[in-house]
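Only one protein chain is missing; all other protein chains are in place.
For chain A:
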Amino acid sequence: MPRARPPSKKPRWSLRRFLWLLALFALGLGLGLAGPWIGWLDREAGQRFGDRQWTQASRVYARPLELYPGLAMSAQRLERELEAIGLSAGDPASVGRYRRQGDGLEAHVPGFVFGDGRQAAQRVRVRFSGSAIAGLETATETETALVRLPPAELGSLLPLDDRDRTLVALAEFPPLLVTGIQAVEDRQFAHHHGVDPRGLLRAAWTNLRRGEVVQGGSTITQQLVKNLFLTPERSLLRKLNEAVMAISLERRFSKADILEAYLNEVYLGQDGGRAIHGFGRAAEHYFGLPVQALGVEQIALLVGMVRGASWYHPRRNPERARERRDRVIDMFYETGLIDEGAWRRARASGLGLGLPSRNGARRHDGFLDLVARQLRRDYRDSDLRGTGLRIFTTLDPVAQQEAERALAEGLTELERSSAELQGAVVLVEPTSGEIRALVGDRAPGRFGFNRALDARRPVGSVIKPFIYLLALAQPDRWHLASTLVDAPLSVAVAGQAPWRPDNIDQVSHGEVALMDALARSFNQATVALGREVGLPALFGLLEQLGVARPEQAHPSAFLGAIELTPLQVAQLYQPLAAEGYSTPLRAINQVLDREGNEIGRYDRRLRPVREREALALLDFALRHAVTDGTGRSLSWRLPEDPGVRGKTGTSNDRRDAWFVGYTDDWLGVVWTGRDDNAPAGVSGSATALPVWAELFSRLPLRTVRRNWPEGLEWFWIDWPSPQLAAENCPDARAIPFVAGSQPTARSPCLDPLPDESRRWFRRR
C-alpha cells in the first residue's frame, strides 16, 4: 500500500511522531548538515531524481474515426463510437459530453495528440439523413468536410512494472489542478525549501488541539521523496531521510521540476493489479478523459484522493469521496481559486465518473494479443518495455462489438444439443489489409486460447476457389463455362490405399459447368480439376498468397484437408476481395514513442497478383455461389444484399464449419467447431454462414461499382455444351471471359432465325 493515510487512526502515536519530527529536525539542522551521512543522502537524492526514468506502459488505440458528409453512420452507431472513446451523454458545453437533438447530435470531443500533431478539443455538430451523415459543423466552421475523432483506447501493453501512468508536462495540466494541489496539500510550496517548519508547527498545533491528525505537515517535496525513494514504513530515521532529501531536491531542482514530478508520481488508486500514478492516468481511469478536459469538481475529486486513494475511492466509497471532494471545492473557493458561481456549480454536481476501468474490462485482449505479436515480430522486446509507446491500430471498436455479439448469439442459437461449440471471427478491410475486428472466443472478454490466431483447422471447401483460380489462369484450357465431370474417381496415393472422394450428398452430378461446380461445391468435379492443375501448383499459389506450404501432399488437400487458422484464411482471401492486389494483413498502423516521434509505420502495400483476370472471373463465380450455390441462404438472411461473394467450407465428419465472404468494404471469416476437434454437427452454410450474416447485417455496407480488368469480355452463353448465345435465348447467362477464350460454337438459338432475333431486339 504505497499511500494510505486514514486520518483518524492512532492519534496519540501520530502526535508523538510530529513532536519527534520537530525535535529531530532541529537536531539535524544543528548537528550535521556537513556530516558525511547527510552528504551521501543529499547526493543520492539529487542523482536519483536527475536520473529517474518514468516507465510507462504502451497504450494501444483503435483506429480514429473520420467523420465526413456521406459517411454511412447512423446516430445510434455514432453514439456507440463516442462512448467507446469515453464520451457520455450530457451537456456538450463540457468536454467529454454529447447530446442527441432531433436529427442531429452535438459532441464536445476531447483533444488528442496524433502522430501528425495535437488536435484541440472541439465541439462538433453532426446532422444525419437516414443512416448517413448529412453535414458537419464545428465552432469555427459552418460546413466542415472532415472531423477526426480521437481514437478509443483499447488497453496497454508491455509494462515494466505494475505502475500505470500517463505522463503529462507541467504546462499541460489544467491551471486549477496545479494551484489547487498546492492550496490543499502545501500552501507554502512556492516559498519553502523542501520542508516547511511553519506548516509543520501549524499542523502539530491543529492536531494537538483536535486530538487527532487533521493536517499533514509534509510538503509536496517530502511527499514526492517518500513516494520516489523511501519505503512506506513510518520511522524516525525515514522521516529524517525524507527531510534531508527534500531539502536536497529543492536545492538542485526547480519548483516546476518538482511539481511536475509530483503530479505524475502521486498514487491515486488501483486499476486491477496495477497502481495508478499521476493525475494524467487518473483522469483517464476515473473519467475517461484527458486531464486537460477535467472540470472543477473532477479536479477536486482527484486532489482530494491524494490524502488516501483507497479511503476516498469514488467507486468503493462514494459518500466519503463526495464529502472530501466538497471540502476540497471549499478550499478552492476560500483561497480564491474559483469564484462563487463555479463553487456553487461544482458543489451541486455529481461525481461524474466515466466508464469503469478500461484495462479491467479486458474486452480487446484477443486483438491486443495480435498487436503484441506483430510488435514482437518487428522490434526487440527491450526496446518496447516500459517505454510508453503509443500504438495506433486498425481496430474498429463498434465492429468488434458486433463481431463478438454475432458469434456469441449465433452459437447459442445453434446449440440444440450439448455440443460445446466454439468459434472465431476475423474482419478485414480488404484493400488495405487492416484488421477491423478479431474474436478468438465465443465469450466476449474471456481470454485464453485465441482461436482466430492459433486454432489450425481443416478448411474444407474454403480451399476450392484457389484450384479454380489456377484453372482460370489458363484461359486457353478453362473458362467459367467449361464442362467438368462430376463422377466417381479413384486417385492413387503412394504407399496408401487409393483415395475415392465422395460428394457431400453422395450423388455424382455428371457434366457441370465449371462455375456451377464451384458454386455448388461438388467434390468429385473439383478433385478432377485439381488433378489437372496439380497439387504443387496449388501449394505454390498458397505460398505466393502468404500461407506457408503444407507439409503433407495428399490429394485430399484439394478438398481442404489443409489446416489453417482463421487469420490465414483471411490472408488467402484478401487479394480476391481486393480485386487482385495482395497486401499483408496488419493490426498496426503507426507506432509513436513517448515524445510523439514516429518509430514505425505500416502503410498499405499493394502487390498486383499476376492472375488478376482470373481473379475477376473467380469473383464472378463466388458471387454465383452466393446467389445460386451453397451460400443461397444469405439472400434471406441479409436484408439488403450489397453484392456478397463467398464460399462455405465444412470439414470431414462436420468437425469444422467455415464461411468466408466479402463485399467491397469488408472481408469476413467465420470458423466454428469444437476445441477437442470432435464431430460437432456443424456445416458451413448452417453454422458459420448465419454468424457471418448476422455480423454483416450490422455493418455499414455500400455497393461500389466494380471496374472489370481490361482483358475481359462478356458473352451470352447457353448449353448443353457451352456455346455463344444471345440475351433472348432461353436459359442463356451472361458470363465474363478472358478475351478470346470464349467458346466458338454458336447456339442454334442464334443461327436459324437471325432476322427473327434482330427483330426481337428492335422491338424492345
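Please note the rule applied: a contact is a pair of C-beta atoms (placed from the backbone, for glycine too) under 8 Å apart; a residue touches a chain by one contact, two chains touch by 3 or more; residues count from 1.
FYI, contacts and distances are computed from a predicted model.
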Pick, from "Tetratricopeptide repeat protein", "Ferredoxin", "Cell division protein FtsW" or "ABC transporter permease", the protein name that UniProt gives for the chain of this complex that is not shown. "Tetratricopeptide repeat protein"
Missing-chain contact among A:182, A:374 or A:432 belongs to A:432
Check the options A:24, A:606 or A:686 and report the residue that touches the missing chain. A:606
Residue of A:50, A:70 or A:534 in touch with the missing chain, whole complex considered: A:70
Looking beyond the chains shown, say which of A:74, A:144 or A:728 touches the absent one. A:144
Even though one chain is hidden, which residues of chain A still touch it in the full complex? 63, 66, 68-71, 115-116, 141, 144-146, 148, 429, 431-432, 434, 579-581, 589-590, 598, 601, 603-608, 612, 664, 704, 707, 709-710
